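Only one protein chain is missing from this complex, and each of the others stays in its spot.
By written order: A, B and C. Residues from 1 in each chain.
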Amino acid sequence: MQVAATRIGGDVKKRIEMSGISKAFGGSVALKNVSFELLEGSVHALMGENGAGKSTLMKILAGVHQPDSGEIFRDGRAVTFATPKEALDFGISTVFQELSLLANLTIAENMFLGREPTLRFGTVDYTTMNRETTKALAELGLDLDPKTMVSELTIAERQFVEIAHGIKADASIFILDEPTAALNAADVEVLNRHIRRLRDEGKAIVYISHRMDEIFEICDMVTVLKDSELVATKPLAEMTPHSLIAMMVGRELKDLFPERNAEPGEPMLDVENFRISASSEPFSMTVGKGEIVGMAGLEGQGQQRFLRSLVGQFEPFGGKVSVRGKALKFPVSKDGGIRYLQSLGVGLVPEDRKEEGLFLTLSIGHNIAMGLHSRKSEFSLADGYGEKIRETMASMSVQASGPAELVSALSGGNQQKVLLGRYLAAGMSILLVEEPTRGVDIGAKSEIYRLLRDFANKGGAVVVLSRETIELIGLCDRLYVVHDDTIVSEMAAENATEHNILDAALSRQASQVRLETTP
Amino acid sequence: MAALFNRTNFNRISRIPPAYFVFAVLLIVLWIARPHMLNINIMGIFIRQVVPLGILVLGQMLVIRVNSIDLSGAGVLLLINFYISSSMFPGASLPFFVAISLATGLAVGLFNGYMVGKRRVSAVIVTLAVNIVLVGIVQFLASGKPPGDVPSIFSDIYNTKLWLIPTPVLFWVALALIMSLFLSRFVYGRYVSSVGANPVAALFSGVPVERTVIVAHTIAGLMTALASLVQTASIAVGSVRVGHELPILAVAATILGGVVFGRGEGGVWGPFFGVLSFALLFVVMTTFGIGESGKLITQGLIILLAAIFYGLRTAKSRT
Amino acid sequence: MKNSIKAFAAVTLLATTALSVPAFAQDVNIMDGVTERAGDNPVVPAGKYKKDCGWKIGMSHFGVNANTWTVQVAHESQGAAAAVDCIEKFVLLDAGFDQKKQVADIEDLIAQGMDAIIVQPVTSTSADASIAKAIAAGIPVVLHTGRIESDAFTTEIQGGAEHFGKVMGDWLVESVGQDGKIWVLRGLAGHPEDTNRYNGLKQSLEGTNIEILVEEHGDWQYDKTKKLCETLYLNNPNVDGIWSSGADMTRACVDVFKQFGATIPPISGEGNNGYFGQWIKDGFASISAEYSPAQGAAGVRAAVALLEGKELKKHYDYNPDGWDVEKAKTYYRDDLSANVWWPTELPEEKLQELYSKK
Partner (left out) sequence: MNRTMKRLLTGKDSRQGRWFFALLIALAIIVWLGLTTERFLTSENLFNLVAQAMPLIITAIGMMLVVLVGGLDLSVGSVISFTTAILALGAPALISIPGVFALAACIGLINGLAVTRLNVHPIIATLSMQFIVLGITRILRPVSGGDVPQIVIDAVAGSFYGIPLPVFWGIVTVLIAWKIIHGSRFGLHLFAIGGGIASGTDEATHNFGVADKQKILLAYVGCSCFAALAGIFLAGRIVSGDPNVGLLFEMDAITAVAIGGTQLSGGVGSLHGTVIGALVMALLANGMNSANISAFVQTAIKGVILLLVVGLQSRKKMGL
């Protein structure tokens, strides 16, 4: 699997050379004198903690931002990109980190957005667009009608369309910023095949991902950024995951996860004969005191729908749920469900901290105290919770000037801590956590793992969802493997590997299963 | 560190609602041009003129903070004015009128809130539609029984003073104080900030989002009812066309007071001074003999500049 | 009270006589105070629009719900139409002060095959084209309470807004003397009635040294004018007289002076019951210009006369003298609300139904 380092020979052309790039936003420096080279026919990993400057560097290359100083050379000639469109015209094509497809457009319209072919009188040439789209999708092994609205696609399908959009162009340079964030292992393999094909055609690819396994699977070179500065650029053949992480954070992988809990206590959350959808099979699960339980499996198999059904965001099709032995009035309402469960000590930490979790324009204090406030009626007196907020910030080591600082000014990791802090401060005894470390750097990841473990050790119970199987294996005590809207297997996390989880998920399924939509 | 300090200082200054600056400037202008007008008697009368607007703004501020809007105020105003002036309820007492007005405000507010919060209909459209319906109802009723006189007790109360300050002004200040305390001391204020800043996040932190919006509209409805009572007392006569420009002025004063759609920020006193600014603006322009057109243009420019000032700040704080 | 009943009886009597006796122009009494215009005044020949009974008459009102006066015009028109047996259908459309809606309304009335159309134009030009369309379709058009620039209409009854303003202006000049300082309270900015009344004032002021201290728009509304007068008074209370363009503004301004305990300067007004009550009670110097809502009824009568085949003149003027307080006393009704406008042709039971304080 290791890609031959010999490809990086002396006669290989430099597709892109960025030299001495600096960029500041307002007062904060995002990049300090960073240089970066991209060779043809190579896949170049760009690594670093969140906020290290990876995205900024790539956005400069993609024409989204302009550097304050430094130069960009394209095939040896100095170039400047004032807009993403100009960069695209120079053959630089980007798949951005955020899912950025427009739900109200068709696949073809999304694919050609910004560069639609036109007929006479400026009419959009739909025939060509649809034809080309079908072709581009087929190359990725997808059989979708290009006239389908994106709102009708599943998350994984959307991600593929996004990739197809980024790499369909006749570009020679590709920037893939966390393209696999919403993909499961099987889909990742399809993508990798495609990346290799591009590489073999002599294209240059920048690959950003937090997943180590992927990096080592397909990349040739790696550049590491830390604190807005360049650390080093090296062939991956000379690296191991451990040395790479050490380079990024100066720490070893085994230190990432805290000790497991030996003995779970009495059941905190009991789910019996739960049915997620009308056609799915019922299942039961339980979480004990002091336990962290993971919901593993392929992406979008009903894990998130299950957790959100518990708090009323979806209507389940039957089942019994009890919290600390007390049966829930089920199903709970959509508007009041979260509130009802919080009153029972069950908190759901949503996946998307910017959209669903935080009040970015408000203070840290408000964000943390909100969980406490919302346990009360609107017509009761509001406590200031000053002490509680300071305590929470200290125990989570949130780096900020004080509780009055706006959450939008914090780094991703600190934002995630504030979000988690809200539910810890509110005195929840059971946490349902979706993607506890999405888009968070390794340093903050390890802190969040420790916080969750501390919470469990103090008598709490945690259910975790994550796309990163390594995270589930490292963090949890016990895993449930979810497939096709039901639990198909249970295993101790200690004995679990990515392989046997995938086995458990797929052995169960006889026929082709359509991915369930997760809105 | 020094940079950080400066930046927060800048943020702090630019967080001051534009209304305070506008108010200060107008006060200075008036002080230079007509110093004799800056006494409590005269100012009291000027401020009394904007009390209905001021009370309306207390409600408008609340709905704008939860990223909604209430354009139904004119209809409520007209309907309540009609109740009182048309002898629809012959010989009714003051408490009865207050009760039926509040009940109307409550019903309209609840309906708006239900449509916006629960049914998720566009607030602009639904409150506009409610306004049209209410105006239509009054037009229909007025064709059978045109509005007449307002019982004299209304204007009698309106014209009283406590110490040197007109009672309506005190009433407004008291309402603003209550609203301010309610929002700062009660959990509901936290709910409002949260829903305004991010309704989805509010839902996931356990805020009853729909209820918060419904309550905001209901309070706005009640405020509209109170504003209508004061307005009716001030004009002392029934009318088939009263206060149709008030809701949109209320939006403008709220904006001037530093409350922005869907940012969860802002308090009671910014919009309060926004209303005071409008009061002074009217006085200053009349003093200088600036005509109707000039008033419109100045008003527009002030709102636009205030909004630009705020817009630039939010643009800055975003990066 | 008795007086008004008498006045009403007289009017009805005249109206019925007018309807029962056929054929001569001089028999048509359109309304008290309405006269044929002197000078060049074409004749609408007798029989030109004569039709058998069962008429359909349409009316495009410029805006029913602008104020209580405009509402009363609507009631007066409907009342007059209801009193004529030959009218099979009377359609009243409300343009709501929207020119384009009025154009549409008139078009709709033509399309519905009205036998005659009465128009209160929103502005002096906006309805011209649609009125011409009606004339072209052979439908007679009666205009009142608003002039238009073209003369493509059948007959008009026009209360002169200039005359109205001048009646007030002349009186004011007399009251404040040649060197007085006055305030001018105007109506709705942009409304032709406002401009024309104001022009009447200008005529009165010609050749005097009267100084206009301030000139502001109170939109004919009580609430806006009250704010305005408070501000003006506090700015500078020294004023010799006030020219108010009528409607609800006079009452508001008088209330302001009363509120400050100041002497009420001479101020002009318009025939509204609330203002009459105030005038009689507080005894300030004033004059009431007359602009009866019964012009609504007059329009209907003119249309009826045309359909009966009577001879009419093209132009009728309505330029009554101003009222002094003694005349106001004969009309004032303590038992009715402030919102009745005098003189009216509404029958007593209708007045009770609409305006009774009970």
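Here is the rule we go by: a residue touches a chain if its C-beta (ideal position, glycine included) is under 8 Å from a C-beta of that chain, and two chains touch if they have at least 3 such contacts.
For clarity, every value in this text was computed on a predicted model and none was experimentally measured.
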For this session: List the displayed chains that the omitted chain touches in the full complex.
Result: A, B, C
For this session: Decide which residue listed in C:50, C:100 or C:329 touches the omitted chain of the complex.
Result: C:100
Problem set entry | Touch criterion as defined above, residue of B:28, B:94, B:164 or B:301 at the omitted chain | B:301
Problem set entry | Residue touching the undisplayed chain, where the options are B:199, B:221 or B:267 | B:199
For this session: Consider the whole complex, including the chain that is not shown, and state which of A:33, A:151, A:380 or A:497 touches that chain.
Result: A:151
For this session: Mind listing the chain A residues that contact the chain we can't see here?
Result: 62, 64, 83-85, 88, 94, 96, 98-105, 109, 113-116, 118, 121-124, 149, 151-152, 355
Seminar exercise, completed: Note that chain B touches the chain not displayed via residues 66-69, 115-117, 119-126, 128-137, 139-140, 142-143, 199, 209-210, 213, 248, 251-252, 255, 260-262, 292-297, 299-301, 303-304, 307-308, 310-312, 314-315
Seminar exercise, completed: Residues of chain C touching the missing chain are 61, 64, 74, 89, 91-94, 96-101, 103-105, 107-113, 123-129, 149, 189-192, 194-195
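In this section, only the chains that are shown with their structure count from here on.
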Seminar exercise, completed: When centres are defined as mean Cα positions, the distance from chain A to chain B in whole Å is 44
Exercise. Where the centres are mean C-alpha positions, what is the separation of chain A from chain C, in Å?
Worked result: 74
Exercise. Going by the touch rule set out above, which residues of chain B reach two or more other chains?
Worked result: none
Seminar exercise, completed: As the complex stands, chain A meets chain B at residues 25-27, 335-336, 338-339, 342, 347-348, 350, 355-362, 366, 369-371, 373-382, 401, 406, 408, 422, 426
Exercise. Any idea which chain B residues touch chain C in the complex?
Worked result: 34, 37, 42, 45-46, 49, 85, 87, 90, 139, 142-149, 159, 231, 234-243, 282-283, 286-287, 289, 291-293
For this session: Going by the contact rule at the top, pick out the chain C residues touching chain B in the complex.
Result: 64-68, 71-72, 74-75, 189, 214-217, 221-223, 226-228, 230-232, 234-235, 248, 251-252, 255, 259, 274, 336-339, 353-358
